[in-house]
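Of the protein chains in this complex, all but one are displayed in their positions.
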Amino acid sequence: MKKAISMAMALTVALTTAATTVPVMADDPVELTIWSPTDTAAIEAWWEEKIAEWNEANPDIQVSREAIDRSDSYAYDNKIATAVTSNDLPDIFYVDGPQVSYYAANGITVPLDDYFSEEDLSDFVDSAVAQNTYDGSLYAIGATESSVAFYYNKDYLTECGVDVADLDSRTVDNPITWSEFAEIAEKCTTDDYVGAHIIMDHGEGLPYALEPMYLSAGKDYISEDGTTSDGYVNSEEAVTTTAYLADMIAKGWANVEPITDEFLNGACATMLGGSWEIATLTENADFEWGVTYYPVNDDTKEAVSPCGDWAAAISKNCENVDAAGQFLQWLMNTENVATYAAAIAKPATRISAYDEEVMADYQEGNLALIKEQLENTAVPRPRTPSYAVFSSAYAEAMTNIFSDAASTGEVDNDYIQSELDVVSDTFTDDYETYYAE
Amino acid sequence: MTKSMQFSAKFGKFMFYFGNIIIGIIFVSPLIWMISASFKPEAEIFANMDSLTTFLPVQASLNNYAEVFSRLNLPQVFKNTLLYIALILIFDLLVNSMCGYALAKFEFRGKGAILNLVVALMVLPMEAIMLPLYIEMSQLGWVNTLAALVVPFIAKCFSIYMFRQFFYDIPDDLIEAAAIDGCSPMGTFFKIVVPISKTVYATVFILDFVAHWNDFMWPFLVMTGEDKRTIQLAVQSFFGTNPVHYSAIMAALVVSAIPMIIMFIFMQKYYVEGIASSGIKG
Partner (left out) sequence: MAKTKKLTGRKRDERIAAYIFVTPAVVLLIAFLVVPMIYTAYFSVFRYQIMRPDAMKFIGIENYIELFQDKNFWQALKNTVYFTIIVVPFQCALALGLALLVSKKFRGVAIFRTMYFSPQLTSMVVISVLWSVLYNANPNTGLFNSILTSLGLDPISFLNDENTAMNSIIFMSAWQGAGYQMMIFLAGLQGIPRDQYEAASVDGATKFKQFLYITLPGLKGTIKYVIMITMIQAMKLFTQPYIMTQGGPKNSTKTLVYYIYSEGFQRGNFGYACSIAAVFFVIVVCMSMAMKKVTTSTE
């Protein structure tokens, strides 16, 4: 009887207010919706299993997930933007690491500090916590990480007279330097091969994969507090770093427009590639290959590596933040993080997850190296609400600089300076228009 | 006919086919490449791009298709897509041809203004009105419903203008004759004009079908959930997070192109039964 009344009430409310969501009744379970990008069959199956498990154990909090078929991250951001405009946001949605600050600064997401204590977070790698923290609060929490390392084609390098055993024996304290990198690239550039692959793509891949170069040389893209780019991305150090990279293009050691799978197809000798390449190469490569740590600047020897991956955030439209927080606590427990990371073939954010059996591959070999980089040298991308603006401006500038180097065959530092100044101006313009006090 | 004339006719025919085949190959090569890539393992797709062997699947296998079929609920996806496109096209052909006909053959106040409006609105890029249109859908409560996919795309300026241009060329005598026989303007349109204009209807059908079949951004914005997926959303689901596997993408793209190719070939029959064969313009 009670149920019938409450149902009748719910129906009346729904009819009279014409609202699309039925208000939460005392007896009704809380309903939570999650948006996350569509992924491989293994991940889709993981979600199905985990959500069923949660829903059975928690009849009062019922969760459902919608897979979002994003084509690129801009399309995904568009969907979020349109949903924001009409308050159609789901309760929980996934965000790419460097976008966390953007959503947080615009009030799209809410802080998660109440659900993840400092003690909880101490089990997460520092870089993952840092990437998801904005203005002192945690705004997103993810299960997986990423990294970039230096891949080399052993068969071909041996042919070119490079000491492969030396590369294999490097440690996190003794990575190869920029000049060693350039030397290998030069040695291995022939009619059929280019020495190196340094352009991951012409979008976010550029700032993501190349940031450690700048950090190792002493200056990040943006100031630590995320407010200033002038004197950072256009600093003298940044110009030198960019010139080093452009020089590889100018000398023909790296392609200005590398094809997809350049390394896998045996068209380049070495590559700065993402941690996900390990799985692709293991499965497909028909040559011997190796991975070592991200190269360091000759003078500073400062070891840095990229990181960051998608993470879950709670939206401002969530009516029951507590329930969503509880769910995220459970979703990010050690076992779930381990099984998720294993299914998606990415390194986990939780240190304890590596002790789980499904993550056994990370104990040694190439994957252990990725884990080691994450625990020791990973630095997140700048935490600033204007990151997307910076990222697209930087990618554009680098494309121009590389094209210029490729067509003239030489590196023009004044031109590099002028392009990086434009990046800085673009960033400053956006930051001051929308976020400066 | 002399032998030499026979020979030159045959030679002409040969050259005609030869030319068509060469040009045809240039146009169809990406489709061939896509089909060939869909049978290749990941490592082979971008290998040998400097030679013509890239157009041949050397180690052909059906693995990529197996992945597509296992990851996607294809019957559901095709049903969703065909349903929404069919609804758009039914109303598209009716509403726009009527409007085009009125603009071509009727005299009424406001005609010039409407024609100008149609031309002006042709210009609007979807990118410029996407967000406001979404807001409108949300206010109407249409987000995540079929209405958001169909209703805003029924009236199309390109179609109206194309119908207008073609109806304009229909001889007035024919319409006069029907009126003298006591046909109402509406009767004339449906009984006389539509049957002799199959070609233009087929053209609009093909062009709009293809445009909607390839549309990604709008269905992506207004539809959420696997059960509501359209074909392009299904294809884009393979461009997940890194690494992107082009092998499965190619197979998904081939699967998504098949209905369009069938539709296109099927519609060809309306191109030989057009105005020409009925000879109304003579």
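Order as written gives the chain letters A and B; numbering starts at 1 within each chain.
We take it that a residue touches a chain if its C-beta (ideal position, glycine included) is under 8 Å from a C-beta of that chain, and two chains touch if they have at least 3 such contacts.
Given the structure is predicted, the values throughout are model-derived calculations rather than measurements.
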Request  = Counting contacts across the entire complex, name the shown chains the missing chain touches.
outcome  = A, B
Request  = May I ask which residue of B:Ser8, B:Ser61 or B:Ser184 touches the chain that does not appear here?
outcome  = B:Ser184
Query = With respect to the chain omitted from the figure, which of B:Leu74, B:Ile154 or B:Val194 is a touching residue?
reply = B:Ile154
Inquiry  = Give me the chain B residues in contact with the hidden chain, please.
reply    = 17, 19-20, 23-28, 30-31, 33-34, 46, 49-51, 54, 95-96, 98-99, 101-103, 106-108, 111, 114-125, 127-129, 131-133, 135-136, 151-155, 157-158, 160-162, 165-166, 168-169, 179, 184-186, 189, 199-200, 202-203, 206-207, 210, 214, 235, 250, 253, 256-257, 260-261, 264-265, 268, 271-272, 274-276, 279, 281-282
Note = Against the hidden chain, chain A presents residues 74, 77-78, 80-81, 84-85, 102-103, 106-108, 191-192, 194, 202-203, 255-257, 259-260, 262, 267, 388-389, 392, 395-396, 399-400, 403-404, 406-407, 430, 433-434
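Convention: only the chains that are shown with their structure count from here on.
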Query = If you average the Cα atoms of chain A and of chain B to get two centres, how far apart are those centres in Å?
reply = 38
Key: chain A contact footprint on chain B (complex, rising order)   = 41-43, 45-47, 49, 67, 70-71, 130-131, 134-135, 138-139, 141, 143, 216-217, 220-221, 224-226, 229, 233-234, 236-237, 239-243, 246
Chain B-facing residues of chain A, complex = 18, 20, 35, 37-41, 44, 66-72, 75, 78-79, 81-82, 85-86, 88, 146, 259-262, 264-266, 274, 276-277, 279-280, 283-286, 309-310, 344
